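Heads up, one of the protein chains got dropped from this complex, but the rest are sitting where they should.
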Amino acid sequence: MKRFKAAVIGGSGYGGAELIRRLLLHPDIELVRVASVDFVGEPLSAAHPNLEGRRDDLRFEKLSATEAAAGCDVVLLALPHKVTAEKVAELWPTGVRILDLSGDFRLKDAAAYEKWYGARHPAPELLAEAVYGLPEVNRERIRGARLVASPGCFATTIELGLLPLARAGLLAGEVDTVAITGSSGSGVAPQAGTHHPVRAGNLRTYKPLSHQHVPEIEATLAAEGAHIALRFVPVSAPLVRGIFATSFVHVDAAVTAADVAAAFASSYRGEPFVRIPARRLPEVVAVAGSNHAEVGCAVGDPVDGRRVVTCLSATDNLIKGGAGQGIQSLNLMLGLDERLTLEDPGSWP
Amino acid sequence: MKRFKAAVIGGSGYGGAELIRRLLLHPDIELVRVASVDFVGEPLSAAHPNLEGRRDDLRFEKLSATEAAAGCDVVLLALPHKVTAEKVAELWPTGVRILDLSGDFRLKDAAAYEKWYGARHPAPELLAEAVYGLPEVNRERIRGARLVASPGCFATTIELGLLPLARAGLLAGEVDTVAITGSSGSGVAPQAGTHHPVRAGNLRTYKPLSHQHVPEIEATLAAEGAHIALRFVPVSAPLVRGIFATSFVHVDAAVTAADVAAAFASSYRGEPFVRIPARRLPEVVAVAGSNHAEVGCAVGDPVDGRRVVTCLSATDNLIKGGAGQGIQSLNLMLGLDERLTLEDPGSWP
Amino acid sequence: MKRFKAAVIGGSGYGGAELIRRLLLHPDIELVRVASVDFVGEPLSAAHPNLEGRRDDLRFEKLSATEAAAGCDVVLLALPHKVTAEKVAELWPTGVRILDLSGDFRLKDAAAYEKWYGARHPAPELLAEAVYGLPEVNRERIRGARLVASPGCFATTIELGLLPLARAGLLAGEVDTVAITGSSGSGVAPQAGTHHPVRAGNLRTYKPLSHQHVPEIEATLAAEGAHIALRFVPVSAPLVRGIFATSFVHVDAAVTAADVAAAFASSYRGEPFVRIPARRLPEVVAVAGSNHAEVGCAVGDPVDGRRVVTCLSATDNLIKGGAGQGIQSLNLMLGLDERLTLEDPGSWP
Partner (left out) sequence: MKRFKAAVIGGSGYGGAELIRRLLLHPDIELVRVASVDFVGEPLSAAHPNLEGRRDDLRFEKLSATEAAAGCDVVLLALPHKVTAEKVAELWPTGVRILDLSGDFRLKDAAAYEKWYGARHPAPELLAEAVYGLPEVNRERIRGARLVASPGCFATTIELGLLPLARAGLLAGEVDTVAITGSSGSGVAPQAGTHHPVRAGNLRTYKPLSHQHVPEIEATLAAEGAHIALRFVPVSAPLVRGIFATSFVHVDAAVTAADVAAAFASSYRGEPFVRIPARRLPEVVAVAGSNHAEVGCAVGDPVDGRRVVTCLSATDNLIKGGAGQGIQSLNLMLGLDERLTLEDPGSWP
């Protein structure tokens, strides 16, 4: 008999798939219900072939948010933005704990939300209630949270790469970032950008300098005392899972490579899911399929009193950059070991 | 305190990687030692980047087989053929249990070994001691075995596709099979056939009609009463993990599609890792990353009193087709729940 | 001043893309018009990014078939089946030459068309007029044809692999075939089967034993005197361009490997676009990006008086298996050197 009961709302996409997979394996949380507007009445495997024959008692159900939450300790939302906020507003009075994978509660500022997401926020009064679900910065606040806004995939990856410099007081001003993503980040719906004949041989950017994760990253780093202007160019590449981010930070030439290495080492000491590879730089294949992030850096020679530091980071966009990190926060919210169901180092290769 | 101790010999390849990953997660088996001729003195992560920072106390060690086995309940071998048999001969007198991923003990006939593996068998006297590690046919014998020869990746996949017909008495004569494999089946050493610029856009065969898994498959099916002449063409395709097999069996026209479906259903009822998708045919992406196999069939119209049945099957070549199945057998050998560490349905997508 | 004028109808898909590319390079044929129901009024590059800035005078036009054909020597059709036949019926009275990439005129039998294509043929009276556009069997008839039905991608590949045995009188009875295809064969419209996150790691079959190219293949070989029952299983693999086919033929044990090799050699002597690799077996990467097909075989040992021959073949599905072969036929229709615009051996790798 598991101690906690959970429902998933929006369970037919890739975020939902990963949430459900983890919950099926979870020793302390029972998945009791999956709501969706697609596949209603069908088993989970109708959307997620890897679940063929698993929990055939569960069917996708068309339910209101409160119906979905009935009897649950926690509700996990894997829905598009805007509709999410409406569901959260509906759930809030019930007191159920909420773990949200969308972008709706990551920003504190309703005006910024409107600018970057192109829509008026449906529940601005709840923005102050949400805790940003990056355990490496907000672990204690997540433990007590009723509403956790799990970070975006690009945001997680870029933030983890820049945090060490922020904490060391070395991060300020303009930061140029290119982050390259696999196709699973585009979601479950086939579209031109994920059509295999094109995607398999392509590299292209989209939303250069205007991706909606920018304000989330700037705000997270600002909370650590680092005020930056982020110029972010996302690039699509032909892999399925993974993000690799390169951020260029310019520091005073007096800062040495050893200083930077020390900042990285001290920043993640004891962190269960962020590691600095000992003999190589971060790479996607090392973290794909796991909740681990890898971070590292390369430090340039001094030029005109300045020195460039490139912060490098890699995640699996659907796990540490998505639902896996959501489960990590969920474990914290429920007072459990945050590593539960996330211990797997992933496959090699 | 885990109940059993295990050592891995030949731990730096892809089979070793998957064995080690599972052992690190195992609740009842402690990995105490990893022997290898490569990476000696280096941590596991030197060969397997996914293990960065995991069990840094373990280093690859250059050890004799008996040194590696010291104090262990079981030794897992992930070595090339021929050298494996020499290690097994060395280990045999110690009484340690042995789980072997190589081809050295899959055949009972030393002459057949010499024909298909191109080398005289180093320890033919031990061939009779080995149990073929396909739980779906040998579960009880595996439980008591001292030496388990884990099946080949193609063999597992093709056998699971054909077993239902064999058990139903519908399998005999010539069987034509094409099985398509991902690149991880070629192992960890870079070579022309796995060079990305070529492999990424290629489909090609190798060893057509002469692959060494043929006698293993014929013998396994013969033990079920089905005497076939297998014509097997392996094809390399540009994915990393997975095998998809298509086998053409010709049956009497009186056999109906319903008969065949019933044969499949009854053959795998209650099997934890073989499933027949309810609404679709087997496919690799549904099983990649997990220990599950999928099987199914398509049945042709009668022609001249005969009917073709195509048996379709899919596995992850390194898990159900390799080390995962090895762990399944290991669990059985040690009297444990065979599903331990193998419950994960794998990622989607 | 080029000698001939051509129009393309249905120019926005992948077949259209390849036709247009070749026509733009053609020394003797001028592309004067491209009709389409999509991208109307937009330049060719709106559908085909590789054509950015090329022939910006040409726009996709919404035109009837006869409007499209006005003033042209030849019309090239790259449309779905059924709508094609309607266009051909419209064009027929004008006397313009027609090169058709669809399946509508490949079969001679309207009943077979209805069975395999699931629709009543819109212009059965024209079936007898069409010449099947496989130059290796119909070169002379293509030269004089008013309507050429260019073969299907699977059909071309499988037929070229089996033709040598047919011509040598060695092909009869049941033939089991697996042909594996890249994603471009599914066309330009995004769909579940070509969604990159899934396709990139998948192998799966579709329409096993019921693909509509079966009757076309059987009829082509029957015309060479070989009456077979083809059991064909198509498999989707994660490459973009290419088909690899394996066909199992059972011959009398008295037929030697040398006999089979001689049949292959004599069958394609002097053929500009079919080759038998001298030191290796056929593979996709050798022919991707070119109009060449590769064919070859592996011959089994005698068993019970029979011997298996596996016929192997590889093409680029959009070139020799599609529009390239169409251009080859077009060149023949117009009395030109059939190699025009097709000489490029393609890229390596």
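By written order: A, B and C. Residues from 1 in each chain.
Quick note on the criterion: contacts are C-beta pairs under 8 Å (C-beta built on N, C-alpha and C of every residue); 3 or more make two chains touch, one makes a residue touch a chain.
All values reported here derive from a predicted model rather than from experimental measurement.
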Residue among C:Val88, C:Ile158, C:Val240 or C:Leu340 that touches the chain left out of view: C:Val240
Contact partner of the left-out chain, one of A:Val37, A:Ala189 or A:Ala229: A:Ala229
Interface with the unshown chain - residue positions in chain C: 14, 17-18, 21, 24-25, 43, 45-46, 48-54, 184, 240-241, 275, 277-280, 283, 285-287, 289-290, 292, 294, 318, 343-349
Residue ranges of chain A at the interface with the undisplayed chain: 174, 176, 178, 180, 197-198, 200-205, 208-209, 229, 231, 233, 235, 237-244, 246, 248, 250, 281-285, 288, 298-300, 303-304, 306, 308, 310, 312, 314, 349
Missing-partner contacts on chain B, residue numbers: 14, 182-184, 186, 188, 190-192, 194-197, 199-201, 238-240
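In this section, only the chains that are shown with their structure count from here on.
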Most distant chain from chain C by Cα centroid: A
Superposition of chain A upon chain B: rotation angle, C-alpha, nearest 5 degrees: 180
Distance from chain C to chain A - Cα centre to Cα centre, in angstrom: 46
For chain A, residues that touch 2 or more chains besides their own: 14, 184, 240
